[in-house]
Structure formats: structure tokens, C-alpha cells
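Just one protein chain is left out here, and the rest sit where they should.
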Amino acid sequence: MSTPSAEKTGARVLTMGEAIREALAEELRRDPTVFVMGEDVAEAGTAFKVLLGLVDEFGPERVIDSPISEPGITGLGVGAAMTGMRPVIDIMFGDFITLTMDQMVNQAAKIHYMSGGKLKVPMVLRTTMGASRRSAAQHSQSLHAWFSHVPGLKVVVPSTPYDAKGLLKTAIRDDNPVAFFEDKMMYQLKGEVPEEEYTIPFGVADIKRPGTDITIVATSSMVQVSLAAAEMLAEIGIEAEVVDPRTTFPLDKEAIIESAKKTSRAIVVDEGYQRYGVTAEIASVIADGAFYYLDAPVKRIGAMDVPIPFSPALEDLTVPTADSVVETAKALCGRN
Amino acid sequence: MSTPSAEKTGARVLTMGEAIREALAEELRRDPTVFVMGEDVAEAGTAFKVLLGLVDEFGPERVIDSPISEPGITGLGVGAAMTGMRPVIDIMFGDFITLTMDQMVNQAAKIHYMSGGKLKVPMVLRTTMGASRRSAAQHSQSLHAWFSHVPGLKVVVPSTPYDAKGLLKTAIRDDNPVAFFEDKMMYQLKGEVPEEEYTIPFGVADIKRPGTDITIVATSSMVQVSLAAAEMLAEIGIEAEVVDPRTTFPLDKEAIIESAKKTSRAIVVDEGYQRYGVTAEIASVIADGAFYYLDAPVKRIGAMDVPIPFSPALEDLTVPTADSVVETAKALCGRN
Amino acid sequence: MAKTAKQTKLKTGKSATPDAEEWLTMYEQMVRIRRFEERVNLLYTSAKMPGLAHLYIGEEAIAVGVCSVLNPEDYITSTHRGHGHCIAKGADVDIMFAELLGKAAGYCKGKGGSMHIADQANGNLGANAIVGGSAGIAVGAAFSAQRLGNGRVAVCFFGEGAMGQGFLAETMNLAQLWKLPVIFVCENNMYNEYTHFSETTAGNPADRARALGIHTEEQDGQDIRVVYETALAAVERARRGEGPAFLMFHTYRYHGHHVGDINREYYRSKEEERDWVENRDPLALFADWLLAKKLTDRGVLDGIEAEVKEEVERGAQFALDAPYPDPSEVSTNVYA
Partner (left out) sequence: MAKTAKQTKLKTGKSATPDAEEWLTMYEQMVRIRRFEERVNLLYTSAKMPGLAHLYIGEEAIAVGVCSVLNPEDYITSTHRGHGHCIAKGADVDIMFAELLGKAAGYCKGKGGSMHIADQANGNLGANAIVGGSAGIAVGAAFSAQRLGNGRVAVCFFGEGAMGQGFLAETMNLAQLWKLPVIFVCENNMYNEYTHFSETTAGNPADRARALGIHTEEQDGQDIRVVYETALAAVERARRGEGPAFLMFHTYRYHGHHVGDINREYYRSKEEERDWVENRDPLALFADWLLAKKLTDRGVLDGIEAEVKEEVERGAQFALDAPYPDPSEVSTNVYA
């Protein structure tokens, strides 16, 4: 369990989008086998403008606009990764990973094992997650639970610019297929990012806020939501510890369980659909590992189990909020 | 919570494959809008020969051989379902649902909601699950957790010929997209199936074996494994209650929690990968709902989190067995 | 709401040589689309509309030409750029506006939004935000029509970018194999978001359909008379049971990929835009012809303009004033 905030050396502030672009630029510079491919990634710099400018430095041979062929480009990435390249495949909306499941799950995830360790697939699939953009049911999902279910894949869900940069660099250097989920609503989130080169290891949770009364395990933008909730809870004397696993696989079970043992209460917050989602795994890891320490059942807060509605009046009801985390925490602490 | 075994009126014995064929035949006969489509479903009667003979009665217009186009035939099914038909789409191996995810998840599951309730998609996707056939990593997976995660879909995992028949008929009559997972190793499993027409409602767990000391929640073929384990446990004085949810969504939380409250110990057994799988959801439902009644942590037994190996020497290590269930149960009951 | 200008709907049983009244109805529909979308743009720029919208302006002759040869009970499927198809198939602008603003009175109770309007009363099976994703629905609807023998046809609208999706290729194969009454209408506006289609498309899209043996036409999409004639021939073939058609129409979107895409010079020139707007505008070309042929006079056309404009303004106001859905709506319509 590390607390990289302590390691920050500079006071430079970047948005999460900038941190991601910088990670890609550094890795493209460092390793000529790295390339980026996706729809409108070059001159347009992606639909979210996160990659703006990369094509100017690295050229269209390394920042490559593709046809609208999510299965095809993912498959190309698998083959390129097996033969000496380090592809970063950009899938514009996380909802479209539906189209990549065969290549990611039946090919990328299994090739190393099926070949008895001879072949490997060092590729990164970068994609997005998160609702609240009034983009409706086919452009708002957080489907990282699916990849987390699959042996052979690693899954990253960064919550800060600092983490996003360090984890993306690790992902690109990893010899395995890695799915990297970026919350669309966090691209403008600002945070300190040192000038110096750094990477962040997978499978090491980060305590985003220490606390003694309740553990809140949260992923991606839900970390920010939980930190806000923790502030509100502090005002009524409940000190919440916010634990960010940063990767859903490998999962830092130890850090999560230790925190729950310490606080004896836990909530898991994730923006994927709640049912059969990430919160289920983490909650059952805690319920098992901290069984004899828990004073109350582990509670889960995921997205409401409905297709994400367009209307702002409805959409906002479907995502976990600081208020819902606070309510749940208060109930667990017997403070209603 | 019902115990349909009590409802059985005849003593006719069918295999699970026969029960499924009979369900399809009855529904094809009853409703002219029902049709079956898939690769080699007609004259070949599927790769598993489960549909043998249907084309003779219903003709190639209703039992339709398709190209090797899992996405395409699933999409055709969605559109046909929206416009007056009741398609049963056959996806030969559950591993190939990777190719159907976009049509199932972004289309079938969301159309009713996105249209504000105007359109509906009464289709069934029949597919398989289960390892142990020496078919290796791309022909052995049990991926029902993915569909279970998605609002708008229903998911059926029958464990007996009786259940398979009654649930499949319900699936075909349901006005929503239903994914129906058949364990390949159970097609030859025999069981009583009455001559009389019956259906089984979704979301109603079945107590496959009553018991007092420990609850084993199991799905699909793991019900058979758990029943075997229960017999072994009975010999050493542990009476296990085997609860079969039959549908992972809707999930009969009440029945599952009630059983766990009664026995105060629970194990969840499912053949999907353990990590972020079906066992996680059910275990966390129990750990939450029966929190104040549990004497020990809820334990999960899923498939080992590895791509399924070909070699018999390895494959058999990856699936839950009666022995592993017995060991876990003994440990939970303090009997090691 | 009263919609005076709309009362001259085309009668069914389409003429190979429409009379003046019929041409004028088409003209009116084209005007309606344009004014509707200009108003949508205004709603966006004045921050009254949640999310984004993809404007169809410039492509009106295709939607109107094609839908004018259809009967109300014929099916269409549409895209993210779907307002034109929706209006052309008979939708009312007020209810569309309400949907775009996420209001309860919208076509989908506000749950769908711009990219998911479905209007099943007029045979519109829905816009679709997955590029190429609706092809299965269209082919499935054509399958239903064939099996139910109801004489309907289905039209699948999509942009040339969708040719990147193998899914579309799969469904075209199914359609041709089984001679399904489906018309694939490729609106080739030359851009996939911000990338010219020549960078994403090998060969001529129309040749891919020809390779399957599908009846294929490649035509000017700015001249509604050409569109009408081409579509009529294809629909008549399909109704006679002669199978699918693929119609590629050359066209242009005047606005950005979506309403927020303002600075477009990095991917297409102002000259190119000006050339299309000034020399190939479908409304202007149509009006000129109507006047030259003396099928109408300026006064009538001005009258249509005025009436439609008022209808659109009334529709927008209706939507602005309309209430949001009740919060309880968030969890209805998940299942039928």
C-alpha cells in the first residue's frame, strides 16, 4: 500500500486529459514500437480532444485514424502486439467494448496461456466510462466489470491525473493486455503531476483519505464522489477512509481488507451497474476477509440497474452521488 | 419459493437435451411466430444434436441454418422480435457470446427502455456453458455473469431436465430478451419431466435439497455437483441445503437469504470464472441480507481464474468439484 | 397540437410520377427537417438542450425521397443523425422537440433523446447511436415482414462510415441469402466524424453490395427526384420478393459532425462546404425545378415556409414548457 501523494515532487497542475496525453507522448517518445490507433485520434485528437497534438509530434504513422471498426482495430492490435509492437487501441466510448469482446477475451486474454507462454500480447485498450453527459443509454455505460471477470486481462480505473499518468505508462510497458478506463467527466479534473518520470505499479491500492470510522472503497470518478462524501461525513464526526484500488485486477485485496478490519464498516462505490458488478466482487472480498471485524454488513453503491436515461431529470438519479454515499455511511454508523 | 418437484405428475424420464427439444417443439407448435435460427440447427440438429428432428416437423422456414454470423443473427433476432416474431437464436458455444454483446447489450437490452416502453424485444438467445469437454480455452467458458450484469436482460441457468423445459417455455413467452445457458455436460443428464404442459416462473429459486446446517447456492451443473457434495456431507452429519436460483436475473434474493439465515453458513458455487463473477453477487447478497445470522464468512467457489486449459490433467483442476465443495463446507462448519 | 402545414400527407400506393401536390408535400417535409434542425441548433447554442445533436441539414432529399415511397406501416431504422428520417417517416416536431429536451411528452418519454427517437406508430424502429448497429433490426424487421407475409419493407439508413462495421456486412449477406425486403440506404456524406471516408474505406462501398449480388445503385442524393425514383424501384422489387437493395446516395452535411463541431477547417475546407451549400442544396434544387416546371409558384413555396416555421416554433415552445418525467420513470420500462 503506497501513498504516492507523498512522492509528488513538483507542484505542476494538469488536467486528467493532459496527464493522459503526456503519458502517451512520453511512451511514444521512449519506445518506437508504441503506436496509437483509433477513430479520429489523429488530427481530431479523439472525440474528447484528449490526444490533440500527438499526431503533430509523432506523425500519422504512429497516431493512426482508423475506420469505424472496433473489432478490427482491436484484432489488429492483438496481432501487432504479438509481433513486436505495443499498440494502444482507442475505443471512443466504453459502450463500444461490446464490439471488442471477442478479440479481447477469446484472443488477447488467452493467447499467452494457450500457447504455453510462448506468445504474448502487450497491448492497451484505452476507453471511457461514466454517465452524466446526457448521452443516453448507448454512450454512458461503465462496463469494466466484464473485463475484470476475465483471466488474462488487467483493468485500470484511475481517479486522478497523477494516477492516470503513472498507471497508463505502466499499462503500456506491461506485457499483457490491459484495459484502461477513463471517466469522461474527469478529463477536466485537475491535480498535481510531477515533471519527473514515474510509473505506478498495478495492484497497489492508494488510501486517498485516511480515516478511522468507515472504509469507502471507490473506483474512478467515484473516488472524487467519495472524497466529497468524506468531507461531509467529517462535519458530523465520521472519519471515512477512502481506498482507491486503482486496478480492479490485479486487486489489492490486502489493503482493502486491512482498512475494513481497522474501521469495521465498509461501503463499495463504483459507477458500473450494481448487479453482478465491481461492487459485488469487492464487497464479497471484504465480507469474507474482514468477517470477524465487521460491525455492519458491507454496503454497495453502483449505478442504478437501468439503461441510462437521456433526460437530465432521470439520468442524475442513476449515478452514485456524495449524498447517497453519506446516507449509506450514516446508516452503517448508526447515525440516522 | 416453490418446490416444483412436488408438482411433478408423471414419471416420464427425459434427458436435458430431450427436455429442451420438447420445450422448443411445443412452443413452435403453439405459436407460429416462434422460430429457431443458428449455425447447423436444422438437419444437423446443432453441434450437440439437441435439436435433431425439429426441422422435420417445422421445416427449414422455422428451423433455420444460418451463416457463421453470431452478431448478424443476433441482430436479426432483435429486429424480428421488435416486429412480431419470437426468435430463438442459437449460439453454439457460450464462448461466442463475445460476438453478440453489442446486439444483446446495446440493442436488445435497451430498446424497451430507450423507446419509453413502446418497443419490445421478446427474443431468446440459447447458448451453452461449461468446461470438462477437453475443448480448450475458446470452447469452455461460462460467461453468464456478463449478461447478468446488464439491466434489460434476463438470464436462465437450468440445472435439471424439468427446470430446463419449464424455464425455456417461460423464456420464449417472456416479452424481454432472455439469455438461456445450457451446460453442455448436462445434455445427457436424465430427470423426470411430466407429459403435461407446464412453465416455471423466473426469479423463483428451488430448494433442490433441504438442509439445516449449511446453505449451498449453486447454478446449472454446479447444482448436481453440490447435491453430490451434500450426500457426502450428510455422511458426516452435515445437512446441506442446496438452493438453485434457476435464474441469475431475476434473482430470488429472498429465498437465498432466508436459507442462509436458517443455516447461518453459506457457500456459492458457479462454473463461471470466480473473479467478478456470479458467486460475487450472490455472496454479497447473502453477506448483506443475512449479516446478523451468519456464523462464518460466505465462501465462493467458481472456476479457477485461468483460461481453460486443454490437457485433461489441467482442465479438471479448474472446475469446482464435489470434493472442493465438501472441503469448503467442512471448513465452514469447523469440521477440519 | 394542430399542424396545418402537415395535413397534405402523401397517400399510400406510390406513384412513379408524383403529381404537383405530392411533390409539394415532399418539399414541405424537406423544409420541415431544415427548420426543425435550425431550431435544434439554436436550442443548443442557447444552452437549452441537454447533450448534443447531429444535424441532418443538407441531406434532406434522401430521407424525404426514400420515406415518400414507403407506406406508414413500412419500417425504417435510423442513426445518430436521425431527425431527418424521423420527420420524413411522419413524426411530429413538437413531440420530437420534447424528446430532445428530455421531457415526458417526448417520443420516448425523454428516456431516449436525440439519438434514440423511436416512433413505432409510423414504422420508425428507432434512431441508433451505435454506428451500423441498427442493420440487424432492419434485416430482422424485413424477416418478420417476409414470414408474416404482410408486404412491408424495411429501410436501413446509415452513413458511409458504417461500412467499416463488419456487422453491416454480415446482415447484408443474410438479407441477400434469404431475399429479405430490406433497402440499405448509404448516405455518403464523405465524412466519418472528422475523417474523410477515403481514409477509412477501401474501394467503393457500393461494390461491396454488388459483390453479394444485391441490387445496387449509386446516385446523387441532392436531387430528390433521383432519390425518389431510385428508392421506388428498389422498394417495388423488394415487395415483389426480389430481395434487398443497396442504394448509395452522395450527399453532404452542412453543419459539423454534431452541434458542437464548429471549427472544421482541419478536416474539410470552407470552399468545399460553400460549394455544396451554394450549388447543390437539395431544397434550392428542388424549388428551382418545381418553379421551372410550373408545378408551383413562389407564393406557395413561401406559404409552406411560413407555415412550417410557425409549426416548428410552436413545437419548440411546447417542448420548452413541457414538464420533465417524474422521477419514478427512471425505473419503469426496464422490462416489458
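Details
Just so it is clear, A, B and C label the chains in written order, and each chain counts residues from 1 on its own.
Criterion: contacts are C-beta pairs under 8 Å (C-beta built on N, C-alpha and C of every residue); 3 or more make two chains touch, one makes a residue touch a chain.
Since the model is a prediction, treat every value here as computed from it, not as a measurement.
The shown chains contacted by the absent chain are A, B, C, with contact judged over the whole complex. Of the candidate positions C:G213, C:G241, C:G260 or C:P327, contact with the unshown chain belongs to C:G213.
Here one chain is not drawn; of A:V55, A:V88 or A:M114, the residue touching it is A:M114. Contact with the omitted chain, checked across A:P67, A:P158, A:P245 or A:P320, is made by A:P67. For chain A, the list of residues touching the undisplayed chain reads 33, 35, 61, 66-67, 69, 71-85, 87, 102-103, 106-107, 111-122, 151-152, 154, 175-176. Contact between chain B and the absent chain runs through residues 39-40, 42-44, 47, 65-69, 71-72, 95-96, 99, 133-139, 304-307, 309-314, 317-318.
In the full complex, the hidden chain is touched by chain C at residues 163-170, 172-173, 176-177, 199-204, 207-208, 210-214.
Please note the rule applied: only the chains that are shown with their structure count from here on.
Of all chains, the one whose CA centroid is most distant from that of chain B is C.
Centroids built from CA atoms put chain C at 41 Å from chain B. Spacing of chain A relative to chain B, judged by their CA centroids, is 31 angstrom.
Per-chain Cα centroids separate chain A from chain C by 37 Å. Counting partners per residue, chain A has 95-96, 99, 136-138, 305-307, 309 as the residues that reach two or more other chains. In chain C, the residues touching two or more other chains are 108-112, 116, 128, 130, 133, 166-167, 334.
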